[in-house]
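All protein chains of the complex are present and in place, except for one that has been dropped.
Our next item is chain A:
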Amino acid sequence: MKKRWLVTLMVMTLVLSLTVPSAAFFGFGDDDEDEPTKITYWTTQVESSRLEVIKGLAKKFTEETGIEVKVVPVEENDFSTKLSAAQAGNKLPQVMEMGVQKILRLGNAGLLDIEAAGDVINSYGRDDFYQGPLEMTQVANGDGNYAVPFHGWVQGIWYREDWFEEAGLEAPTNWENILKAAKHFHKPDQKQYGIIFGTKKDAYARQTFTQFALSNDARVFNEEGELVYNSPEMLETYKYLKDLANYTQPGPETWRDGRNLFLNDQVAMMFYSTYIMSDLVGENMVEKTGFASKMEHSSAATFGQVVGLSITSTNSDAKEEAAKKFVKFLHDKKNYIEFLHMAPGGMNPVRKSIAQSKEYKDNKTISVYGDKATEIASGLDNIGKFGFVGGKVFPKMGDIGARYVIGDSINQMTERDWEAQKALDYATNKMKEIVNE
C-alpha cells in the first residue's frame, strides 16, 4: 500500500516538473502577467548611453511609486517582427515608444488604450502639445488619440556648406541643385561620393524616398483612400533616383553608411535626421555643415517622424494605472528634458512649454544651434507622410512600411538595374496585395 502511494507521488512530481516549466515557457504561468506593480517598456533607443539614461529614469520611477519597469530595447527594423511575435504570445508590453505608423497599425487593430492616452494628454493640457504630432497620433475618426506624442525628429539633407561655397554651388534644396552637386562632388577614385540616400530594403530607404516623392506631389493614397502609387509623378521620382544613385557609394546603402562617410569627409550630402546634431558638435563640424530640411520640386516637402508612448489595452485596471503613471512620469518636465537631452537636437519636444523652457535650451548641442534648434522643432508641425492625406489617416501604410515594399523596389532598381517603370510596377503590385488583405 505504502509503495503504491510512493509511486503515485513520484509520477505526479514528474508530471508536474515537466509541465510547469513548459507552461511558463509557453506563456501560461508567467508571474509578470498578473503582477500589478510590474510593467514592461519597449523602446527603440538601443544605444547603450541612452539605455543608461532610460534605466535611470525607470529606477527613479520605481523609487517614487514602487512600480517596477522592465526596459526592453528593440532595434527599429526588428520592431514589427518582435511585435507580432509578442502579440502571438500574448506578451505585449504595457508601454511602447514607437513611431506613428506602428501606433496607427496597432491602434487600428484595437490593441491600444485610447482612453488612457487621452487622460495623460489632458493632464498636461491638450493646447500645450504641437498640433502636428497630435494629429498624427489621432484615431481615424478624429475621436481621441491612440498614443501620447513624445518626441520627434526632422529629416533632411546635411551637406558640406564649406565645399558648396568653394565650388560656388547652391544649397541642395531642390532636385536640380541636388543632382548638380552630387555629380560635382562624386569622385569615386578618391573614395569621395556625391550623396547618400536609402537604397537598401529598410525603413531608411522609405524615409528618404518619401521626401522626394512628396516634393513631386506623388502619393501612395489619395484623399479617398485609393492606391495611387503608379502615377506619372511617382515614375518621375523613381527615374530621378535611379539617376541620382550613380553618385553614391558602391552597392546599397543605409543611414550607417551616410553617417560614417559624412563624419569622415567622404560624402558631400547625406540624408539624416536631426539625430546627427550631437555628432556634428562632437566632430567640430557644425560650422561646415548646412541642413536642408525642406525639399522643393513641384511643391515643398518636409519629412520626419513623430514618436509616441502607447498604452496597451489590458483587462487589468492596476496595470493600466501603472502604465499611465509611467507615461505621465516620462512627460514630467524634469524627466522629459533629461530624456530629450540623451540625443540633443535629435529628439525634439512635442510640447511648446518644454521647447521654450530655459532648462531645455541649457545644453551644449542645443545652445550651439541656438534659434535653429527651435526652428527645427517647429518643423514637426508640417511633416508630410504617405499615411496621412488631407487630415485623413490610412493605417494600411503601416503594413506597407513593415514589409519594406518601397525600399525593396528602390533596391531592385538601383542594384539590379531595373527600369524605373518595372520597379514601380513591382511596388504597386505588392501594395495592392497588402491593401486587399
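In the analysis below, a contact is a pair of C-beta atoms (placed from the backbone, for glycine too) under 8 Å apart; a residue touches a chain by one contact, two chains touch by 3 or more; residues count from 1.
Here is the rule we use: contacts and distances are computed from a predicted model.
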{"item": "Options \"TatD related DNase\", \"Biotin-independent malonate decarboxylase subunit gamma\", \"Multiple sugar transport system permease protein\" or \"Tryptophan synthase alpha chain\": UniProt name of the undisplayed chain", "value": "\"Multiple sugar transport system permease protein\""}
{"item": "Hidden partner chain, touching residue among A:His151, A:Lys200 or A:Lys385", "value": "A:Lys200"}
{"item": "Which of A:Ser80, A:Gln138 or A:Asn348 contacts the chain that the document leaves out", "value": "A:Ser80"}
{"item": "Hidden-chain contact residue, picked from the options A:Val53, A:Val71, A:Leu111 or A:Val139", "value": "A:Leu111"}
{"item": "Absent-chain contact - pick from A:Pro93, A:Pro252, A:Gly290 or A:Gly387", "value": "A:Pro252"}
{"item": "Of A:Thr65, A:Asn174 or A:Asn260, the residue in touch with the unshown chain", "value": "A:Asn260"}
{"item": "For chain A, residues in touch with the removed chain", "value": "4, 7-8, 10-11, 14-15, 18-19, 22, 80-81, 84-85, 87-90, 92, 109-111, 188, 191, 200-202, 249-252, 257, 260-261, 266, 399, 402-404, 411, 415-416"}
